[in-house]
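Shown below is the structure under consideration.
A single protein chain has been omitted; all remaining protein chains appear in their positions.
In this document, chain identifiers A and B correspond to the written order of the chains, with residue numbering beginning at 1 in each.
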Amino acid sequence: MTGRATRAGALVVMNIAGAAAFAWPFLLPGLIGRGQGHEVDAPLIFAGLLMGLGGLLFIELGRTALGPKTVALIGVLGAAMVALRLPGFIGGFSAMFIVVLTAGSSFGPAFGFVLGAVGTFASGMFVGGIGPWLPFQMVAVGWVGLGAGLLPKGSWPVRVGSLAAYGAFAAFAFGAVMNLWFWPFAAASGPVAWSPGQGVAANVGRYLTFYAATSFAWDAFGAAGNALVVAVAGRPLLACLDRAARRMRLDARAYSPPQSVTMEAEPAG
Amino acid sequence: MRDAIAFDSVSFSYPGDGLRALDDVTATIEEGTFVLVCGATASGKSTLIRAINGLVPQFTGGAFSGRVTVCGRDTLSEKPSSLADVVSFVPQDPGSSFVLDTVEDEIAYGMENLGIPAATMRGSIEECLDLLDLDHLRASSVRSISGGERQRVAIAAALAPRPRVLLLDEPTSQLDPQAAEHVLAALQRLVHDLGLTVVIAEHRLERVAGYVDAALGCRRGKVLSGSPSAVLDELGVGPPVATLGRLLGWSPLPLTVREARRRAPALSPDARRTGASPRSEAQPLVAARALRAGYGSSEVLKGVDLGLVAGEIVALMGRNGSGKTTLLRCLTGLHAPRSGTVAAGEGAPVPGRSVALCPQTPEDILFRDRVDSEIETTLRANGCPERAGAWLEELGLAALAGRHPRDLSAGQRLLVAAAAVVATGARALLLDEPTRGLDPDAKRLLIELLRRYARGGRAVVFATHDVELAAELATRVVMLASGEIIADGGAKDILGDSPVFAPQMTRVFGAGWLTPGQVANALAHS
Partner (left out) sequence: MHPGGWLAWSACAGLAAVSTTNPFYLLPLAAGACAVHLARSTSSPGARLFRLFGATALVVIATRTLLVVLGPISAGSIVAASLEGLRVATLIMIYGAFNSVADPHSLLRLAPRRLHEPALAATLALTMAPRFIESAARVREAQRMRGIEVSALKAIPVLAVPLLETGMEQALTLAESMDARGHGRGPRSRYRPQPFGAWAWATVLVSALALVVVMAAGGAALTVVAFPLAWPTASPWLVAAFSAFAAPAFFPEGVPR
């Protein structure tokens, strides 16, 4: 149990750090003080944060031994993500997210995070999408899986309903988060620009305008797609994944004769 | 000789299952022997194999008592991964157990895990590539090679770390006869040349019986050991020659055609020739005329004429690549012919409606949580008024109606898949290699189902390499060779004439004799 608690604690620390990396355009001005001239430093700050984010992914993904069951499951589900990414996005919708949402719900938040990150990495490699955006994408998709694992389980309607609603929310959140990494260079001037001289509130406002103008409509597709597919196919898919989760994490059972052992299979996830 | 493997009063049950998969097993396997583990599905065969390297109980979980040692090491005091230096394991379907991309990397993977230095690895890999005749494939992707090659790559990968014990779970179940022979001969060479201990679980007994030195027979968790012929005799299973030996009270039981021939009384070879023409005047359910088809620039079918009459069960035989699968696909309407026609009743076949094709992997179509819901789904999609229950009753599957398809054995799943595809109301059912991976019991159930189906004024075509199945089930045999029909007639005539495709009884007694029952009957009357 303590192992699990440490794991969860480390996951939280890691994700707060990750969040800081995404939010740097809002937080930095406040930290460094308000002044002009930070536009020039942006590339260096960006490089530093990218390395920081990469380092955090390195630590989080390499922290615990996953074991053969988890590696195999992530490989198989990651292959599904790669294959589903190939047809591309219909608007902001990609069936890739359905895998992360349902697997996160069945196998739990930690598994959801690793699957999101590794699956995104593999699909990035497969379709030739490696770039500075990849660490951001890995963490963002990881969060989608992590969040899905934290949702209430309850009865089927509650579980599927909350997952569908979360899927819609996650599409917007993912879009908003993924625009952040390049916002400071793509908009260094003008009314939607990152303006380190102004406060956090002003920058958030500018960013929301930028997001609404560039991506909102696009992400609305994703939100609708996620919610619809989860609502329609969520239950059979989750049932199938739950069965697998049970088979991979088997329960111990008492057995009477002397010098006997009861083994608990090494759990996945 | 020393014992490579020892079981000392081992009992085991899977988690959440009251049954003992292994029940007080005590047995030993000597070093440098080739041992067969046999028994029906769920008899404890694969549990026994997995207990040797600790996967049972460490990977599966469950309640375990007793002690298993492999090369003197206790399987409970070490993890399966740390036993990997003395014992290697090849799972049933190597295609889904490959980890890396190229043949060479896949062979190296296990050695990398053991931390073997790169220089040693090089030598070991070259040796394994030579031993299993894989050198020409070293840079190929493991996903692009044939089933037999894949099995050999899996064996090479298992051998590379130089283990002393090699475990294989049904290594030939997915292979055609030639590929199976190739693999088994390679294994036998390893036992003879390197003194390796090889343990294989297998139910294609006609293939392996001639190669092994000893056998362990599993029945409901109990294990008996002895010579192959004694164990098979005790279990009441075996290749057709063994069945015949049992019917005639021979002891020891013959396991190969050669052994049977020495004991066999003479029977007039052509006494039972039918001589009847398979051509029938009845209106065919499905008919192909001057059918030519292919993919890209290669022509696979070169003018095939074939008519299927109600009540017929046709075995379609021929080498890999002779066009069997393409012919089946054309007959269902899934593949468009280049020229010639396929007619099902009034017009061209509508995929599924007039001619059904049973999927090779039944798991491909099963998505509901009850067997009868699967049938219901097909019935409803096709607007059939029939009830699922009645349909299952007709095919003899009523007992499975309320089960979850995923909880069934591989054989039962195939039956359900077949029932689900023919619930469209199709008058003909086509199957491609239906007995691949099936044990004898499952095979018997399939034979039963196909006979019941054909009896209702319908027809069956199955492509197969399994000559014993063809001998037992087919009313007619069609031989394909490079896209043309080279022989078409009654099973007795066609199978008797072919040296390659002759069933064991024909090999022992000559043309006309197909099944042990038929021979025993004739001998009783003479």
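Points worth noting:
Keep this in mind: contacts are C-beta pairs under 8 Å (C-beta built on N, C-alpha and C of every residue); 3 or more make two chains touch, one makes a residue touch a chain.
None of these values were measured; they are calculated from a predicted model.
Every shown chain touched by the omitted chain in the complete complex is listed here: A, B. Screening B:D74, B:E112 or B:E126 for touch with the missing chain picks out B:E112.
Summary of contacts with the chain left out: across B:A27, B:A42 or B:V99, the touching residue is B:V99.
Residue in contact with the omitted chain (choice from B:M121, B:L224, B:I447 or B:A481): B:M121. Among B:G352, B:G411 or B:G512, the one in contact with the hidden chain is B:G352. What chain B contributes to its contact with the hidden chain is residues 53, 55, 59, 79-82, 84-85, 88-89, 91-93, 96-101, 104-105, 108-118, 121, 125, 141, 143, 157-158, 161, 332, 334, 351-353, 356-357, 359, 361, 363-367, 377-378, 381-382, 406, 420-421, 423-424. Annotation for chain A: contacts to the undisplayed chain at residues 37, 39-44, 46-47, 58, 61-62, 65-83, 86, 114, 117-119, 121-123, 125-132, 182, 185-192, 209-210, 213-214, 228-229, 232-233, 236-237, 240-241, 243-244, 247-248, 268.
Here, only the chains that are shown with their structure count from here on.
In the complex of the two chains, the chain A residues touching chain B come out as 68, 236, 239, 243, 250-255, 257-266. Across the interface of their complex, chain A is touched by residues 11, 13, 15-16, 57-66, 76, 81, 367, 369, 406 of chain B.
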